[in-house]
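The other protein chains are all here in position, but one chain of the complex has been omitted.
As written, the chains take the letters A, B and C, and residue 1 is the first residue of each chain.
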Amino acid sequence: MEPLAIDEAVARIAPGMMVALPPEYCGVAMAATRELLHQGTGGLHLLAVPQSGLQADMLIGAGRVATVEAAAITLGEQGPAPRFTAAVKSGTIRMVDATCPAIHAALQASEKGLPFLPLRGILGSDVLAHRGDWRVIDNPFGNDDPIVLLPAIRPDVALFHCEMADSNGNLWIGRRRELATMAHASSMTIATVETLYEGDLFADETLAAGVLPAAYVDAIVHVPRGAWPLAMPGHYERDSAAIAGYVAAAASAGGFAAWLAEHLARDEAA
Amino acid sequence: MEPLAIDEAVARIAPGMMVALPPEYCGVAMAATRELLHQGTGGLHLLAVPQSGLQADMLIGAGRVATVEAAAITLGEQGPAPRFTAAVKSGTIRMVDATCPAIHAALQASEKGLPFLPLRGILGSDVLAHRGDWRVIDNPFGNDDPIVLLPAIRPDVALFHCEMADSNGNLWIGRRRELATMAHASSMTIATVETLYEGDLFADETLAAGVLPAAYVDAIVHVPRGAWPLAMPGHYERDSAAIAGYVAAAASAGGFAAWLAEHLARDEAA
Amino acid sequence: MSASAPFLIATLAHQLAGSRRVAVGALSPMPGSAAFLARAQGLGPRQITVLGSRSNNDFTEGGRELFDRAAQGRIDAFFLGGAQIDGGANINLVAVGDYAHPRARFPGSFGSSYLYFLIPRVILFREEHTPRTLVEKVDFISAPGTSPANVYRPGGPAALVTGRCVFAFDRAKGRFRLESVHPWSSIEEVRDETGFAFEVPAEVPTTPEPDAATLALIAGPVREQIAETYPAFAAAL
Partner (left out) sequence: MSASAPFLIATLAHQLAGSRRVAVGALSPMPGSAAFLARAQGLGPRQITVLGSRSNNDFTEGGRELFDRAAQGRIDAFFLGGAQIDGGANINLVAVGDYAHPRARFPGSFGSSYLYFLIPRVILFREEHTPRTLVEKVDFISAPGTSPANVYRPGGPAALVTGRCVFAFDRAKGRFRLESVHPWSSIEEVRDETGFAFEVPAEVPTTPEPDAATLALIAGPVREQIAETYPAFAAAL
């Protein structure tokens, strides 16, 4: 599988698609997200697996998001996600509140080709009360034992950044197995990678243990520092200064608009 | 976690326990099985994940097995498992026929602390007809869409042989993830290992990707060639001659009894 | 005369034309060889996964991945056998006679009870073609050939290859149709040796013999590739 140019890969994300995104500590495809901002793809349905931050905030701020399903949207130590918070308060996005294991389970349902998966907990919460798509049944193996059923979520795209790809299209994700679940559950997987691996990742059983097989991968882009300004453990730390700059700008709609215009102009020039 | 002597580790398997066993290509604890034969532990409930062969056949032949749940019991290219076949025909064990993904799913239910997991297929089969413990419901998200529900299986012990253990009790299982599922789902995990690893398997992210954490491991025994006469990929091949010898002996009850007596005597002498 | 292994491998390989992603289950040396042959011939499979193999196996999620991948629609073709196969394409991998006190017991259903429902093109294979194996009704249904319309079933049987012939399976009618007869057999012999009724079209061609190039592939790369998982079979091939 030949690596693609980033614009080519990102162009596969069509308006209105459901895009699954990993958490901030786990290989967020930020370079691809900036390309997505460029391409202007709108009406997106973001599925945070199970939480997101800067990535979701930028897309929301730019008006490209119709729906967010997440257990949380946060910038971690940098505080609340400003454009997300503003969008929810003003009702410009549809917010679908979930809880972390529900998103994992709903993706596992899709991974297993199942219509639903059950999950403990949740009962009596307003998370459940606001989910018209979740059901409560009486556990058929129990006795007066209510349990929640979650319908499968099948994203159109899984989009993430990971360690490396070999020339056969296999990805090395290490112990970030949520990336595998996302890929298994999605119709299409687009990955940016920090490095390219010469050879076959399956030739070495030690490496093979951390592989997401090419069978699940549709597009690969080689993007060193592709998670910046977020961290890529083992390569670079979170760029707190850059994120703080974003947070300051994005505190207001006008500030965000200026940040976006400057960002798009700088990228055009590059 | 200090490695134990094999007799000490195997003594934790009490009569009547449900023991989860991996398939023949995936690290069968044969040395531990011979020790189990020695200790005379009986009334076992074997859960093949999802199939077994020589290991189950020996325990069945020795009369140590009350129940077998499996998708298949076979010696592969060496043909049918002789004592298993004889025991089913004469009704001396309770055979619970399953299908591979049902065993995987029932263990995943236990891994997730769920009372059940749904599974597609199976409808209209006699596998389902003979399973009083499985249920069929109408998919609450569908319309006249029957689906099977499988109750969780929580084995008392997961018993397997794998590549290596570090001094903290972490195991390296590589891409044999069924061993992880077995351990997650079981109350206790006993592992024999081919080698010991100096240091911490989590210190290297490449190795970490193939680790089953010590949090799931209760007893470790260092047993080089611990899967013999079955294969340990990367270390030794299946010993077809030894298995053929077993098959020839085990063709009759008397032949098996002689093989067992000789085997136990030889081990005592060793 | 009975079918040679290379003939059957070539006939099975023919069934994989157009199937891009093929998986091969347990106890399947001939189907495994057929998958390697079809790939070598450029017939279809680009991706072959052999259960129990290390070099032809890209699973990294353990034993469940075959089943999950099938459910995701990422496997196009698969092989299943049967101690008994009946005219409705029901297969029996478990027991002959009474289930509780069987006359014969086999290893078990493996993943058939599931994969038969989910993989679009399942090719049945049973070399022994006698009224003992091809029966009117199986004694135990490991997996049914067809299901009611309301049952979720994207997959099912496509064909049955035996030592005497090839049957195609008509899912709408729920029965087999004779597709070709091997060179050493005949429609009459197939009728005599089959325990179930099947359709016979006006023209029934002879199953083609493998050509020299095909035989060379089988004796060469195919034999080498299958040896990892089935050494005894490869040695005898």
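Annotations for the structure displayed:
The criterion applied here is as follows: a residue touches a chain if its C-beta (ideal position, glycine included) is under 8 Å from a C-beta of that chain, and two chains touch if they have at least 3 such contacts.
Source: prediction; values computed, not measured.
Although it is left out of the displayed model, the omitted chain contacts the following shown chains in the full complex: A, B. Summary of contacts with the chain left out: across B:20, B:208, B:230 or B:247, the touching residue is B:208.
Note that of A:49, A:153 or A:201, the residue touching the chain absent from this view is A:49.
Taking the complete complex into account, A:88 is the one of A:88, A:137 or A:253 that touches the chain left out. Which of A:119, A:165 or A:227 touches the hidden chain is settled by the complete complex: it is A:119.
Seen from chain A, the chain kept out of the figure touches residues 23-26, 49-51, 70-74, 76-77, 80-81, 84-85, 88-89, 91, 97-102, 104-105, 108, 119-130, 144-147, 175-181, 233, 240.
Mapped onto chain B, contacts with the missing chain fall at residues 110-114, 170, 180, 184-185, 202, 205, 208-216.
As a working rule, only the chains that are shown with their structure count from here on.
Interchain contacts join each chain to each other chain, per the touch definition above. We define each chain's centre as the mean of its Cα atoms; on that basis chain B and chain C are separated by 28 Å. Shared interface positions of chain A, i.e. residues touching 2 or more other chains, are given as 112-114, 205, 208-211.
Chain contacts: chain C has residues 54, 59-61, 67, 71, 118 touching two or more partner chains.
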